[in-house]
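The other protein chains are all here in position, but one chain of the complex has been omitted.
Now for subunit A:
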Amino acid sequence: MRSSLRNPYIYTLFVVPTLGLYALFFIYPMLTSVGYGFTDWNGLQDTNFIGFANFERAFADSSFWNAVRNNMIFILFSVCVQVPLIVFFAILISQVRRFQGFYKTTVFVPSILSTAVIGILWGFMYDPEVGIINQFLGLLGVETIYWLADTRWALLAVLMTNAWQWMGFYIVLVLAAILSLPKEINEAASIDGASGFQQAWHITVPLIKPIISVIVMLSIAGAMRVVDIVLVMTNGGPIGATDVMASYMVNRAIRYGDYGYGTALSIMIFAIALLLTALYQLTFGKMRERVEF
């Protein structure tokens, strides 16, 4: 066996079927889709090659850039609001002595629900008349807010729902990192008279930096490809206020039968994702050095 695995022909024999499948299901569709991006295919009739017209149209398409902007807001919200909250809650739970398992399970539950369920559930909570959120705000004297119907509030409403769904998952990740830290460090710190906040800020957070960096990366990736929650809750509306790149592309391609343009958009999305990945590697990615303790 060992000698046969050193034989390059045997190697090839094992690798070829996989490569074939990979080419058939990944490489070929990708190349065809790149090809369609340069046509005016409407999904039904013959295609005409139209050069870069689709891309020119995309660069001039304010609705698309509006969707890109919303994606960026998703990313900023994830990194600047969600991640600090995740770390905060994880440290909080790690300090709990009793029922820690209960808290862990509770925060994790939203991530196992399907997005469709969550979208509909929160749709009810945001209901302007009977929704619990407006009922509560009403007690504080706030006037009725049309969460999903108002262009000022719709995106925030979706962002909060999305955060609620995924934070638990990340909290459990960070919690695992915190709990694996040696107890002695914090004990020594408390003997030296460091307060809980000082311990968290000067000891715990620096020690879990690598996992925070991973979470930032996952959040950015998640925010880039977010689409399901948008489609369920608002379908991009009202008038594009919650449209993200993927939902705009799906609606363009399928709903309006503009497959050529839709594929061109998907190539643009790919390019933007590539750009962001490069940016991430140059900034946060460098933070991922190993912490020794």
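Brief remarks on what is shown
Methods note: contacts are C-beta pairs under 8 Å (C-beta built on N, C-alpha and C of every residue); 3 or more make two chains touch, one makes a residue touch a chain; residues count from 1.
What we mean here is this: contacts and distances are computed from a predicted model.
Per the UniProt record, the chain missing from the shown structure is "Extracellular solute-binding protein", taken from the list "Putative membrane protein", "Sulfate adenylyltransferase subunit 2", "Extracellular solute-binding protein" or "Protocatechuate 3,4-dioxygenase subunit alpha". In the complete complex, the hidden chain is touched by one of A:W65, A:Y103, A:Y146 or A:W164, namely A:Y146. Not every partner is drawn; the one left out touches subunit A at residues 1-2, 43-45, 128, 144, 146-151, 154, 234-235, 237-240, 254-257, 259.
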